[in-house]
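Take this structure, written in structure tokens, and hold onto it; I'll ask about it next.
Left out: one protein chain. Kept in place: all the others.
Letters A and B name the chains as they come in the text, with residue numbers starting at 1 for each one.
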Amino acid sequence: MEETLTQTAAAERPATIPGLGRPLKEHEMVISMGPQHPSTHGVLRLELVVDGEVVIDVIPHIGYLHRCFEKHAENMTNYQQVIPYCDRMDYVAAMNNDLGYAIACEKLLKIKVPERVEYIRVIMAELQRIASHLIAVGTYGMDIGAFTPFLYCFRDRERILDIFEQTCGARLLYNYIWIGGLSHDVPENFAEKVRDFCAYFRPNINELNDLLSYNKIFIKRTANVGVLPPEVAINCGASGPVLRGSGVKWDLRKNDPYSVYDRFEWEIPVGTGTMGAVGDCWDRYMVRVHEMEQSVNIIEQAVEKIPPGDVQSAIPKRIRPETSEVYVRTETPKGELGYYIIADGSASPFRVKVRPPCFVNLSLLPTISRGAMIADVVAVLGSIDIVLGEVDR
Amino acid sequence: MKEFLISILQNEILVYCLMAILPLVWIVPFALFAVWLERKVSAHMQDRLGPMRTGGWHGWSQTIADILKLIQKEDIVPAKADSRMFTLAPFVAFTGSYAAFAAIPFSAAYVGSEINIGLFYVISISSLVVVGLLMAGWASNNKWSLLGAMRSAAQIVSYEVPVSLALLAAVMVTGSFDLQEINRAQAGPVWNWFVFQKFPFLLIAAIIYFIASLAEVNRTPFDIPEAESELVAGYHTEYGGMKFALFFLSEYANMFAVSAIAATVFLGGWNSPFGGFLSGPWWGFFWFIAKGMTFVFVQMWLRWTLPRLRVDQLMYVGWKVLIPFSFAVVICVGFWVMLAH
Partner (left out) sequence: MIPQEIHDALVSHFGNAILDAKLEGVFDPFIKVAPDRIKDVAQFLRDNEATAFNVLMCLSGVDHTGGKLGVVYHLHSMRRNHKIVLKVDLTVEQPHCHSVESVWKTANWHEREAYDMYGIIFDGHPDLRRILMPYDWEGHPLRKDFQVPEYYNGMKVPY
């Protein structure tokens, strides 16, 4: 009976668990929240070293979704051809990935895009931010056990995906934002559809708050869980809602502006420790809910001011930048996405390094979940909001 | 009913066997119906439709189709699993739920077994389910199942205490454990029902009982043992096919059993709310099932609304909130009954 459960006799156990740095003690158990698991948001293996229900250490193993983005980018014959690969990194927020790469290449090529393109890009990026946060919030509720908000969030996300489909024909992976412009111009009734969506969506945020955010059980599960102090967050490179949830008022759209974000009036929501300590899961979750609201503000302002123009006028025919390199970072729903592009004078990039926000945010997981219970690891992982496509590229 | 059947069949043993099988005639169609109902309730709460096509009208035969599918499935036992315990576990779990139906009075004319410690028997025999869950978790040779089984055992055993104490309050008012006796004590119009008696203590007892019974049947917010998003499926991860169907059946049977107890002890059981109007042995079936189904519906409603409690919070609610309150209720009702005599 002993062998069936422990599977390896003591003599066969490895001396040191890699990642843990020491052999297992007698009362500890290694349990694998394996690659297939309903709440690891993709193929992520979390090796939990537990003592009963209490987690001693979490050792993440990634790389299950590694699709060699950087190697592909080096082998493309054209800078524009990399864009569909960029989509597929953070596949729930594809517009923001494309935007980062396009801005980086435009800086490299010293191209200035028309105003119309900038405004449409901002609207698309903000709509995508709302869509991504809806998934984050919905799946987080589902991880905690509340199944219904997930469906409501997806219902709202369908409206956004309808707008995207009417513009570029795709619902999830768009290949829309090109270097120097856009692949298609927006349809005729675009402004009206976007305004309708904003009017429809605002009350739904209140519904979500009633159902999930201020629910006593949800607060009990997420407040004071996975507290991330701000200095640790900055030193570990956290960004996006993870950083803002710890009270650090830092948003690249305001602190390091790109595109035309500096022309709009909106707030940066930060975590204030309303329900527990500053920087707990509830704060990070609430930052996302508030950010959705702020995105609606930005969209409403932007859609009034879209200037006329040609969205494809600045798209270069031949892309052959001179030998130079550039690092550009943008604020995606998950955090700070950086592209480090080295050009060597030929038509294909020499090196494209992506600094994914989820990769860095995930490295925080062991730090903030030691000493928590297994259920809390799920809560913390959901609040960090990772998409494995971006972690592994 | 027993006398009637004996007069027809003349064989006491056969009659007893028949009366024992009768709850199955209720449980199996109820489970089929309840699964469909759950899917419909959850769907409509989530702004979608649920089963719509199987069988025509709103997919009523969806569950029947599922059962047919489950029957045909390959019976997989994991290689290193303890196969005898693995096979036995769903049967033990189902036996615990099924045996409780022996003492539940469906009507004035029908109760499986007329024992005078009916309520005591029901509470104790339904603890057999824990044994089944523990067997399932251990025999699966899967750390996740083991965790789920351990949590489930802790949860069910802890919540037995508030369940028993809350029911004890009603027993004190009646003076007997016999469920038929408790039903007869609530005869008459609506205000005779125990939930309105000894106000507000028995109302509090009813609420405590309902919450604790959610924990007994592993329903959200207490569904940590089968918490999908953490433990894949908890103790029944490794089960498929008919064994899984049996676990499911036992869960829904359990759901109805605790709802039936709540209906019997607090809502008047097979008594009609109008006193003499619309009452009688056959109407008794209707009222009893209607009240039981109301509680089942509320259980489903709660499942799709509330998130789940973490296991230590769950234990906190059980031991530090429900038990003190139920002790207080027992003391107060005890004093009331004593002073009233």
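Here, a contact is a pair of C-beta atoms (placed from the backbone, for glycine too) under 8 Å apart; a residue touches a chain by one contact, two chains touch by 3 or more.
Computed from a predicted structure; not experimentally measured.
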Note: the excluded chain touches shown chains A
Checked against the full complex, the residue among A:102, A:186, A:360 or A:374 that touches the missing chain is A:360
Cross-chain touch to the chain not pictured, restricted to A:42, A:114, A:279 or A:338, is A:338
Of the residues A:121, A:221, A:253 or A:329, I need the one that contacts the missing chain.
A:329
Checked against the full complex, the residue among A:23, A:63, A:169 or A:371 that touches the missing chain is A:63
In terms of residues, what is the contact footprint of the unshown chain on chain A?
18-19, 21, 62-63, 66, 68, 70-71, 107-108, 232, 234-237, 250, 255, 324-327, 329, 336, 338, 340, 342, 351, 353, 355, 359-360, 363, 367, 392-393
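Here is the rule we use: only the chains that are shown with their structure count from here on.
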Between chain A and chain B, the Cα-mean centres are separated in Å by 43
Which bits of chain B are touching chain A when the two form their complex?
42, 45-48, 80-82, 138, 141, 143-144, 146-147, 220-221, 223-224, 227-230, 232, 304-313
In their shared complex, chain B is touched by residues of chain A numbered 1, 4-5, 7, 29, 31-32, 37-39, 53, 141-148, 151-152, 155, 211-212, 215, 217-218, 220-221, 373-376, 378
